[in-house]
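Complex shown without one protein chain; remaining protein chains in place.
Order of writing sets the chain letters: A and B. Residues in each chain are counted from 1.
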Amino acid sequence: MNAVRLSRISFRYEESRERTLNGADFELNYGEIALFSGASGSGKSTLMSIICGIIPHITTGEIYGKAYIDGEDAGGMTMAQINKKVGVVLQNADAQIIQSIVEDEIAFGCENFGMSREDIALNVGRACDKMGLSPVWNTRTLSGGQKQRLITACTLATGQKIIVLDEPLANLDGEGAEILAGALRKLASKGYAILIIEHRVDKVAPYADVIWHIENGRTERVTDKSGYVSQRVARILDICAPSSAGETLIRAEKVGFRVKDRMILSDVDLEVYRGERLLILGENGCGKTTLTRLLSGICRPTSGRIERFDSKRGILGLREKRHDIGVVYQNPNYQLFMPTVEKEIAFGAKDKAYARETMRLFGLERLADRHPQSLSEGQKRLVSVAAVCASAPRVLILDEPTVGQDHENLRRLVTLVSELHSRTGNSVITVTHDARCADALCDRAAVVAGGTIAMTGGKEVADNFFKNTEKRDIMRFYTQKSKVKLR
Amino acid sequence: MKENEKDNVVVNEKEDKTNTGTQILKDIKDAEQTDDRAEENFFPEGRTVEKCKEGAIFQPFRIKDIVFLAVMAAITLLTSSVMMLVVPLLTTVFGIAQLVTGLQLSVFPAIALSKVRKTGSLFLTALFTGVIQLFMSPAMFVSNLVIGFILELLVIAIFRGYKSDKAVFFAVALYNPLSLPFNYVYNKIINEAAMTAVAENAPWAAVGMAAAVCTLAVVGTLVGLKIAKELKKAGVLKK
Partner (left out) sequence: MGTLKVKEPVYPLLSVLSSVTVLVFGLVTAKSVAASVYLGGVWLLFLVFGYWKSCLAVLPFAIVAGGIFCGITYALSKDATTTYAAANRIVAVCVAVIPGLALEPIALIRNLSGLRAPRIVTLGMMIALGFFPLLRSETVRIREAMITRGAGNVFNPRIFHRAFLVPLVVRLVNISDTLALSVGTRGFDPKDKNYTVYREVKFRLRDAIFALLLVAGSVAAVVV
């Protein structure tokens, strides 16, 4: 008996004209880790929602086909019945934590399933052990990675034999990924069925027994795993001529940043030069985003100093010429607020003609009258970059431009940023942990590790960083697999 | 189209009654896009997802309704924490609490009710926002609940629920201003505080404050409705 079997599932969202799934088939067996991948908007999350009962019980629409969960017809099951068999780890851990103590948060699901108090205590303890958490920790002070582990622990504690994880690596650092991978392999070896939805196939493929691909609402089982992975991690080529370092625009000296007792950055020395493309690399949670917030002047360092320079005025004040630095957030929803795409791009632009030109360059003219919030995530990302670029900043900061982007969208975005860089000679700072765009956005690379700049150099530093990361991933996988076998 | 295909159309809020020519053409196109074999029903015969009766005054609250109302209550509470700055003036200056929370208590509830248009939504919002008030000002908690309840009854009687924006406007625009007389009576009976004295000695100041509170409530409700309308059009604020 399959853990999950979907037979020719078609689905159309209530508000949509097109079907997101169109006769999709899928199988997941007990004792197996399956990776499910595909481009943004291809239907990965929709398929996951059907397996978890979110569709049709919370999200509504038109559905055809058959879904079987643990051999039982899902069409005849309530959401609670489905969730007693399928545990789900969703994205955005932050938005899912409702309790103030780890123990209470993990116990919440167990309470809902009516477990006895003794079983809850036992399961909470086990889940905490598996995910490296302490039951007494305050949920509000956890790091992003710990929150992700907590949400995973919540699912593990409820004890379903089928586990679905939606982009589980999004916020995990190296240690977190290792803990999660270990736990999943152990569970699979004990007969659990595990489905991981992830577009970063290179990160999950080493752990997966099977890979499924989804495109245009249809699914297929991938037979050539390595070919599939290499196709999706192909690096985007650099189309810009290498730039020589110009004058210093921003200088960070002995910069530190602390939140309460937690030291995030210390002794950071870094300079940003005119016309260069600086890549900031590092594991999740290492302080990359904090560094860009400091460089852009959004927040002040708790020690050391950051100076901005202007060729005419010399050292600039904190609020002086702030628009010279354009920051594109990881999540575009924070930065989009105007009623149309055209107005969004024109907002803050000194030269409206340049704003129109930027909109044309980004290929957004056909969306000019659309509300930015009505666009797909990939389109929103393009609009947010275009809107920031339209104000012609001397320094453009891109924070994790790859998040939620498939290869095609990413390639398009990188090409546009490179074109703008060639035209305007702006400085581009990119924060990423994604190898695909590293080469195309790098003249110089700085690696953040241990709360400081561990290394700087040219493209070779980025190359080495990603090679080492890949090695670490593979090592991690084999270490976990051998540990499982030994047991 | 199969006979029992309608069982597969899961419509929780509004049933699609327009089986027009365009719809038929679209269905044919959809069928062509899949394959030649007939599509199977997702639900076994006789089973479907629970539907809400369109037009019914009382509709059950779903998880996402409760969560949205609670999140909106949380942001209302968070932004209303500016009230802490005027605590020493609460029992002296008539309407000061309502004035500093005027926008928060109208913008966010208007958005909440625009999404969850169910009888009881305002009362639940009042209950959720009232939890913290229980310790700080039980009188405010009770007044919010009573006002919420009265407004729910009025909305049922006049508009038969929150289906129209007029009903939302009516309930939200009155929600905060109605606590003014309640607070006055409470202070008069129990508190015997300076507030009533000030209100009585300087009635024009009290009238001015009341007018300001009402204006803020109307402006805040209109802003909330405007944002809700815009985001609904953009597909963000779905039912």
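Everything below uses one rule, namely that a residue touches a chain if its C-beta (ideal position, glycine included) is under 8 Å from a C-beta of that chain, and two chains touch if they have at least 3 such contacts.
Please read these numbers as outputs of a predicted model, since none were measured by experiment.
Of the listed residues A:Val4, A:Ile50 or A:Ala107, the one in contact with the hidden chain in the full complex is A:Ala107.
In the complete assembly, the contact with the undisplayed chain comes from A:Asn92, out of A:Asn29, A:Asn92, A:Thr302 or A:Asn464. When you scan A:Met359, A:Ala387 or A:Leu416 for touch with the missing chain, the hit is A:Ala387. Contact residues of chain A toward the unshown chain are 52-54, 57-58, 78-80, 83-84, 86-88, 90-92, 94-101, 104, 107-117, 120-121, 138, 140, 151, 154-155, 158, 293, 296, 298-299, 322-323, 326-327, 329, 333-338, 347-348, 373, 387-388, 391. With the whole complex as reference, residues 61, 63-64, 66-75, 77-79, 87-89, 91-92, 107, 111, 115, 124, 127-129, 131-132, 134-139, 190-194, 197-198, 223, 227-228, 230-231, 236-237 of chain B touch the missing chain.
Definition applied: only the chains that are shown with their structure count from here on.
Per-chain Cα centroids separate chain A from chain B by 33 Å. On the side of chain B, the complex with chain A involves touching residues 8-13, 26, 30, 33-35, 37, 39-44, 47, 49, 62-64, 230-231, 233-236, 238. Interface of chain A with chain B (complex): residues 7-10, 12, 14-15, 17, 19, 22-23, 56-58, 60-67, 73-76, 339, 371-374.
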